[in-house]
Structures are given as C-alpha cells and as structure tokens.
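Written out below as structure tokens is the structure these notes cover.
Here the complex is missing a single protein chain, while all its other protein chains stay put.
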Amino acid sequence: MSRSPVEIVDCQTRQTVAAWLHDELGALDLLDAEIVWMPERMKSVARMLRSGVVEEDLPQHSHWNWWNKAYELRMLATGGFGIHCDGQWQGLMMTTTVGHAARLPEQLDKPLVYVKYLESAPWNVRAFVQAPKYGAIGTRLLEAAVRLSVAEGFSGRVGLHALPNPATELFYQRRGLIGLGPDAHMEDLPYYEFSSAAANAFLNEGE
Amino acid sequence: MAEMEMNQNREWLLRMADEEANCEVSAGGLAQEAGLLKRSGPNESARLSLGKFLELSRRQMHESLESLAEKAGVDLAELTSLERGKSPVRNAKTLERVAAALHVDVRPLLELAGLVSTTDERLVRIAAQFSARLESVKPLEPEEERALGWFKEQAFQHRSKSAAS
Partner (left out) sequence: MDEKRTMTLNLAAREMEVLEELAKKKELNKTAVLRQALRLYQMVDEKLSRGETLFFEDKITKKKAEVFVL
C-alpha cells in the first residue's frame, strides 16, 4: 500500500495537522475503520434520540458499513482511499474507473473517475457531533479523486452523486463541479461532474 | 500508485475546512444505500420571503426583471423563478450574482434559500415577519381588484344559482 503526506485541519485550534493519504486500501483497513466508526455513530444516534430528535431526522447513514463494501476492493477498477491521522481513519473513499462515463456535453462519454462512496469519520461530521474534530477531509478526498483521474489519463474528470442536501451541493458547486440535476437511475440523487478544466482549476486553487 | 503530491496552500485548506463545517461532504452512493434519501430542503416560507425581498429590492432600484437579469448576468427564467419563490433554489452562483447586482450581502440570502445551514435563528423569524408585514398592508393593484371582482361574481353567482335550483 502506498501513502502520501497530506495536511488536514484541527477544527478546534484551526491549525493544520500532518496526516497520511493511503491509496490502496484493503478489506482489513475498512474493517479497522468500522470497528471504531460504527460504535461512534451509534453513540451519536443514541445521544440524539435521547435529546428528542425524531428517527426520521437522524443521519441515516448510521446504517452504513464500509465492511460490506470490502469485496469491491478486489476489482482492478476500484480505488480505495483513506486519510489516516491520530491513529485512526479520518475519512474513506471508494472510486471506480469503469461503468461510468462523463455526461457534461464538452466531455461526453469520456472516461472519468467516479466516486462511489465518500465519508468522514463520525467525529468529524456536524450531523453526528457538536464539535467536529478534523476538517477538510472531504476536500482532500475529492482532491485525491482528481489526482487519480489525472494519473489515469482522464484529465481530472470526476463524477459523483451528492447527498441530497443544499449545503453539500453548494460545497460541490463552489469547487466548480457542475450539477446535472437529479438522476432517476440513482434514486434522484443529484449528479455532479468536474470538467477537466474545472478540476485542474480546483487543483491550482490549492497550490 | 505513485505518491500523490497534495496541495500545500494552508489558507486554501483552512477555507475548505470552514466551508465543509457547514455541510457533510459525502458521495451519494453511500446515502442511497443507507437510506439517507430524505431531502432536507429549504423552508418554503423562507424561500417566499427571499423572493419578495429580491422583487422589492429590484423595484426599488427601478429595474425590470430583464434589465436586472442582464446586469447580473443571469438567466431571466432563473431570476423570475427566484422572485416567485416557489421552486427550490439550486444554483448558488445565480443568487450570488443577483445579490451583487442588488448590492446586498449574499450570505443571509443563501441561508433563506437553504443553500447553506442557517446559523442565525433570528433570520428565519425576521423573514416571516417581513412577509407578514407585506401581506397585511398591501393594497390591491387595479388589475387585482378587477380579477377579484370577476372571481366573486363568477364563483358566488354560480353558487347562488345552484342553491336556488
């Protein structure tokens, strides 16, 4: 497995913190993450229920389990990425390079990196905790997806289905991804895509 | 794969962390499979207040929809839809451009539109009071008077005819 040094942000101190971006996750890595993440998700859910939050308003991806997706890592097309810091997995992402092609007119049908799943550890997510621990996890994983796309010869093209949440969609819009609206083949989740130009502009923004 | 050289700019990173703090950056496949498909859409009355605010601000500047759309560099249909306040606001950039053309801060407008998490609870209350204030004192336009008169005549005349038969 290879890894690259990367900085993330400590939300309390607003200082940058050294972390590692791993790019060849194995099944055990996903299991290691879930061993810690699942109980934390459950604790947060219990706290919310006790404080009067109704079940429909819970962040329902408390049911999510990366271990159930571990078998996908056997595929050559699948990329498994994770950010490791402070002895824990802080964010995970799974990508694929087949089965999806670009939809934006200027790059129609060209290959791209499709982000299948992306999640920050529950202690980094405001939906689960009042004071998230680390920030910029999603940004770093999105950056990794773009860099993978460049390395594959896909010129930075990335596609993903966003959470149906205006704030999440605004985040992707601000990064320069174009929304192509709800996708009927993906239960009306909004599809977003980075054009090659916008993806490279995103990389240049952070240089 | 070969080591990735990740971005080094700390200011950019801090800005990204601030933006991410307001939302959950996640990819939808996870949401779809875990059942997270309930849309947390913007509050409809906040959206209506937003629309009214945009309309009145535009009229205060003596701009038509067309002229403001042109000045802001936005699609006329999108601007009209924003002022009507009926549909969810999807495009933050349009709202940002309209705010700039109206010389107002876009941040509260993004919150009313539901495009960012509301951090100011007062804002929602103020928006509701704004709408209520307009509704209670707004005199009818001549065209509205005529339409109302026609409706009363047609609807109630029809009902009294039916009652008589």
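Some observations on this one:
To keep things simple, chains are lettered A and B as they appear, and every chain counts its residues starting from 1.
Basically, contacts are C-beta pairs under 8 Å (C-beta built on N, C-alpha and C of every residue); 3 or more make two chains touch, one makes a residue touch a chain.
No experiment lies behind these values; they were computed from the predicted model shown.
Although one chain is not drawn, the whole complex shows that of A:D10, A:E24, A:E40 or A:D188 it is A:E24 that touches it. Note on the undisplayed chain: of the listed residues A:K43, A:K110 or A:R174, the one touching it is A:K110.
Within the full complex, the residue among A:E40, A:E152 or A:E205 touching the omitted chain is A:E152. Contact with the undisplayed chain is limited, among A:T16, A:S44, A:T97 or A:T139, to A:T97.
Residues of chain A in touch with the missing chain: 1-2, 24, 74-77, 97-99, 109-111, 152-155.
FYI, only the chains that are shown with their structure count from here on.
Chain A and chain B have centres, each the mean of its CA atoms, that are 28 Å apart. On the side of chain B, the complex with chain A involves touching residues 1-10, 12-14, 16-42, 88-93, 110, 113-117. Every residue of chain A that touches chain B in the complex is listed here, in rising order: 2-9, 11, 14, 16, 21, 23-24, 56, 59-64, 93, 115-120, 125-127, 132, 135-144, 147-148, 151, 160-171, 173-174, 179, 186-190, 203, 205-207.
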